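Before we start, here is the structure in question, set down as structure tokens.
What you see is the complex with one protein chain gone and the rest in place.
Now for chain A:
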Amino acid sequence: MTEPIIHIDHVTKSYGSFTVLKDLCFSVMPGEKLALIGPSGSGKTTILRTLMTLERIDSGVIRVDGDYLFHMERNGRLVPADEAHLHRMRAKIGMVFQLFNLFPHKTVLENVTLAPMLTKGVRKADAQRRAMELLEMVGMAGKANSMPAALSGGQKQRVAIARALALQPRIMLFDEVTSALDPELVEEVLNVMRMLGTQTDMTMLLVTHEMSFAHDFADRVLFFDRGRIVEEGPPGDIFTNPRNERTQTFLKKIIAAGQRI
């Protein structure tokens, strides 16, 4: 039997007196597409940010691809990970942000080539060739020499996806990647993600408010509320036949707001 690629074990995290993750446990299998849904403040974005090591945890253990994320073993004991360990672990994970976070002083092509050249020592010509393939894949090759400021939100987000893919992560985290987009630009980004979902065996975790996309895309849906997973299952079950009262209320509100599921 295959091992989970992500294993989250009794993880707790607080911001002051507000507990954002409460004794959280779940696993993700390699290649699994996971949708994290729930009201804002429920902890779903925090879990992605924690996996990217942008946030630390207060207690518990996270394992990624067989290794501890925030710990390392020394003389048989678990000690906090040092920067070199975090650096090794981050190489397995890529992240796409709600606000794109492109480098505004670099061209589209430079945005995609920078990290492979710096972190993997890829030669410039090779990095550029690979970057052009990725930009081609997300439909942005024609804008390779543009500056990010000249792009629409949807275009920026497609470049950001190419930039994250350039490091060939095993796990991709998508944090509300369409939430900042004008409605007519959402679909072009979702199309790219659909393609990644079908054409790669990457493990993908996405936090989203696009319920119909989550329904079609995800193998499994986790419903978060107040730092806990209150319900999980295949999208067919969660969306059409939610058992938990809070899931029901949440989905009713979403439908009332006009979304189709």
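In this section, contacts are C-beta pairs under 8 Å (C-beta built on N, C-alpha and C of every residue); 3 or more make two chains touch, one makes a residue touch a chain; residues count from 1.
In this section, contacts and distances are computed from a predicted model.
**Q** For the chain not present in this complex, what protein name does its UniProt entry give, out of "SMP-30/Gluconolactonase/LRE-like region domain-containing protein", "D-lysine 5,6-aminomutase subunit alpha", "Polar amino acid transport system permease protein" or "L-lactate dehydrogenase complex protein LldF"?
**A** Of "SMP-30/Gluconolactonase/LRE-like region domain-containing protein", "D-lysine 5,6-aminomutase subunit alpha", "Polar amino acid transport system permease protein" or "L-lactate dehydrogenase complex protein LldF", the absent chain's UniProt record names it "Polar amino acid transport system permease protein".
**Q** Out of A:T19, A:S146 or A:N244, which is the one that touches the chain we can't see?
**A** Counting the whole complex, the residue in contact with the absent chain is A:S146.
**Q** Could you tell me which of A:M29, A:V61 or A:L99 touches the chain that is not displayed?
**A** A:L99
**Q** Given that one chain is not shown, which residue among A:S27, A:T119 or A:T200 touches it?
**A** A:T119
**Q** From the listed residues A:K33, A:R63 or A:R163, report the one that touches the chain absent from this view.
**A** Checking each option in A:K33, A:R63 or A:R163, the one touching the absent chain turns out to be A:R163.
**Q** Which residue numbers on chain A touch the omitted chain?
**A** 52-54, 83, 87, 90-91, 93-95, 97, 99, 101-105, 107, 114-115, 118-119, 145-147, 149-150, 163-164, 167
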